[in-house]
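Can you keep this structure in mind? I'll have questions shortly.
What you see is the complex with one protein chain gone and the rest in place.
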Amino acid sequence: MRVAVQSAPFDFAAEAAGFGQGPGVGAVVTFTGVVRDDGGMAAMEIEHYPGMTEKALKAIAAEAMVRWSLSDALVIHRHGRMEPGEHIMMVATAAAHRQAAFEAAEFLMDYLKSRAPFWKKEFRADGSDWVAAKDTDEEALGRW
Amino acid sequence: MRVAVQSAPFDFAAEAAGFGQGPGVGAVVTFTGVVRDDGGMAAMEIEHYPGMTEKALKAIAAEAMVRWSLSDALVIHRHGRMEPGEHIMMVATAAAHRQAAFEAAEFLMDYLKSRAPFWKKEFRADGSDWVAAKDTDEEALGRW
Amino acid sequence: MDVLYFAWVRERIGLPKERIETQAATVAELVEELRAREDRYAAAFADLSALRVAVDQELTDFSAPLAGAREVAFFPPMTGG
Partner (left out) sequence: MDVLYFAWVRERIGLPKERIETQAATVAELVEELRAREDRYAAAFADLSALRVAVDQELTDFSAPLAGAREVAFFPPMTGG
């Protein structure tokens, strides 16, 4: 299990290549979040809570490891300024079977969205705005 | 959208690196199936139905593209002999939002498992056996 | 028409493909003809609930008509992914 919070870009392909090699692994799921270019957004800035962020991500990943008997889990989340097309974050899960790998990855994403201390600000030609939390993201936690 | 049926190994990291680069993509999900080494399995052989396999995978991928408004979809599935640790297959989905990317990837996997003409045979020290289809795989289709 | 067999159906019958001249109107009628041929066919088609069928590379069921069909394939439930 590995958790990283960083401003530097990460290499999704290299991370994916090195993940989930252990014995007994039959299914690997990855999720990557990408900065969308819709609505004329020029850049995104992600603020976070140093110290708490790492703790929150570790707690979420550790819970997923136990709950779905994962062989491995990986969470990488960037902060700072990013432009459209850049990778914001990724999670990866490795398990014996596909259902556990999928469910654990979705669980990690739902918790990251609403429980890890990150805040997104969008920069457009006409100004900037903090991204509002979606009710649907909060509701998504209900299924776990 | 791309579909490949091949006996040659594929490079999961390279495939993942080149996938989901389009405008409007906010979420990329990949699934990779790996030959498990459990139960003393020495090798796996996958038989397929040339011609029908490609048609079935294209139909499944095309349905996912429309149903979840995907930006892109990729399905690679190997046939022939594979050893523990080797990648059997992968799917990748790219969408604006995470729910569509996850659902489409799970849909592709559920249909691949039970509707694409592949058959797995396991080779062990004491002989070989065709893998039996699981009721849970058939039931998984019910949700789509 | 071409009749194809995969996985343990292929192994039980002992060949992957054969050309069959038939007047069978449906897949089920073709299965009856095959069963009557030899024990290995009777063994392969003993339990239809353990088999799947494709006509011209489309999954279908045993009641499917064969008029105009060029290719019929019999195989166990798929185990891809």
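For clarity, chains are labelled A, B and C in written order, and residue numbers in each chain start from 1.
Assume a residue touches a chain if its C-beta (ideal position, glycine included) is under 8 Å from a C-beta of that chain, and two chains touch if they have at least 3 such contacts.
As the structure is a computational prediction, the values presented were derived from the model and not from experiment.
Participant: Determine which of the presented chains are touched by the chain that is not presented, and list them.
Facilitator: A
Participant: Identify the residues of subunit A touching the omitted chain, counting contacts across the whole complex.
Facilitator: Residues of subunit A in touch with the missing chain: 33, 46-49, 51-52, 55-56, 77, 88-89, 109, 112-121, 130-133, 138.
Note that in this section only the chains that are shown with their structure count from here on.
Participant: Which chains are in contact with both subunit A and subunit C?
Facilitator: Common neighbours, subunit A/subunit C: B.
Participant: Between subunit A and subunit C, what is the gap in Å from one C-alpha centre to the other?
Facilitator: 48
Participant: Give me the residue numbers in subunit C that touch at least two other chains, ranges are fine.
Facilitator: Those would be 81.
Participant: Of all the residues in subunit A, which ones touch at least 2 other chains?
Facilitator: In subunit A, the residues touching two or more other chains are 98.
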